[in-house]
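The other protein chains are all here in position, but one chain of the complex has been omitted.
Let's look at subunit A:
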């Protein structure tokens, strides 16, 4: 048993090393060394979120609550970037990296994990930086309970990671995944809870809205941010189940493509 543990420890060490190497490589190939380089990792989502915040402020978007629009847009749109970017980067991730698979310790799961970490990191840094900035200039009050925000954020990230790895692995088998992901992710945006509070929906629709996993996560984030100012609705157990099921499917699919890989 101890030797088995040692072997697992060694494998974990190798995997950690490989993921770190892939992460550094990914940053270089994506952002290069020109202008601000890897700062784009979180500047890009920050620009997105700021743009949406300004648009929603100007159009006085109806969001069905008395919340300040800045806080509403920040929590909503940051969440969208979090769950949407991971699948976006995992789909089709294997093909351009086939040459690296000449090294037997580089496996598809490492490529997915490196990209997932990078996307989650970028979205998180963007969310935190913007929050601090808005709080500093007085557009936003500090969150009521940071831990609850972190919990909701973690659930959305987990969902995005599971979905990303699952779709990434499936996209190796069929290019339909890539074709369909763009329209689906676009259409899912208005349904994802970014632009509404569940409480503002007609009671009959609330039940159905909570079937969309991301909605639960966004509601938790908003509870942490606004506390008693809002009435939130979510089903943590349901979202947890979705995440676990997605993760199991993702690992199974990744194991399947792992067997069929041909390095070039």
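Definition applied: a residue touches a chain if its C-beta (ideal position, glycine included) is under 8 Å from a C-beta of that chain, and two chains touch if they have at least 3 such contacts; residues count from 1.
Throughout what follows, contacts and distances are computed from a predicted model.
A.B. asks: Any idea which of "Glutamyl-tRNA(Gln) amidotransferase subunit A", "Stage V sporulation protein AC", "ABC transporter ATP-binding protein" or "Lactate dehydrogenase" UniProt assigns to the chain that's been left out?
C.D. replies: For the chain missing from the view, the UniProt record says "ABC transporter ATP-binding protein".
A.B. asks: Decide which residue listed in A:6, A:24 or A:146 touches the omitted chain of the complex.
C.D. replies: Of the listed residues, the one touching the omitted chain is A:24.
A.B. asks: Tell me which stretches of subunit A touch the chain missing from the display.
C.D. replies: Answer for subunit A: residues 17-18, 20-21, 24-25, 28-29, 97, 99-106, 258-259, 261-264 touch the chain left out.
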